[in-house]
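Excluded from the complex is one protein chain; the other protein chains are retained at their positions.
On to subunit A.
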Amino acid sequence: MRKLPYILSLLVLILLAGCDKPESDLPVNTRLGGEFSLTDQDGKPFSQDNLKGQVSILFFGYTHCPDICPAVLARVAQVYRNLDEAGLADRVQPVFITFDPERDTAEHLKEYLPWFKAEMVGLTGSLAEIRQVAEQYGVVFIKGDEEENYLFTHSDYIYLLDDQARVRKLYPADFNIDEVAADAESLL
């Protein structure tokens, strides 16, 4: 019986060892997401499988967008840099999907995205491919009538995906940077 306290202490230590990383309580959104096929900024195929094994901060936009999109890009980049400073960015991947493939070619995305200093993946594709993935994420985009310098009416949610590429949380465009960073950390 004298050994009982030691055995109990050992059991507690084993249980605590398994609790050093709390499970995230973010629910899985089963209505959004799914298989897709796009092209990254290096011209390589990129599918849902490429999102697995890391936490992704995924969002849609276009580089000719002057107001909301650069703001969202800057804020997502700040989330990434905050996680990087905390040593947590190696399994976090910001992913930008354009809905303007006509102007946002892989080459243009490769020139445009590094400025944000967030190791961002940029995805483009055919209009059909982009329409498909946009539908999967509930994204609406409508091209303007202008011949030149056309703009889009669009939705602008940001999606946090876990390491199985499942959507775990949505944020508005003016999301709180600390909130997204904390949520991403909870999924690591």
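Keep in mind that, in the parts below, a contact is a pair of C-beta atoms (placed from the backbone, for glycine too) under 8 Å apart; a residue touches a chain by one contact, two chains touch by 3 or more; residues count from 1.
Heads up, the rule we're going with is that contacts and distances are computed from a predicted model.
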Which of "Iron-sulfur cluster-binding protein", "Amino acid ABC transporter permease", "Copper chaperone PCu(A)C" or "Nitrite reductase" matches, in UniProt, the chain that is not displayed: "Copper chaperone PCu(A)C"
Chain not shown, touching residues in subunit A: 63-64, 66-68, 70-71, 74-75, 108, 111-116, 140-142, 144, 149, 151, 153-156, 173-174
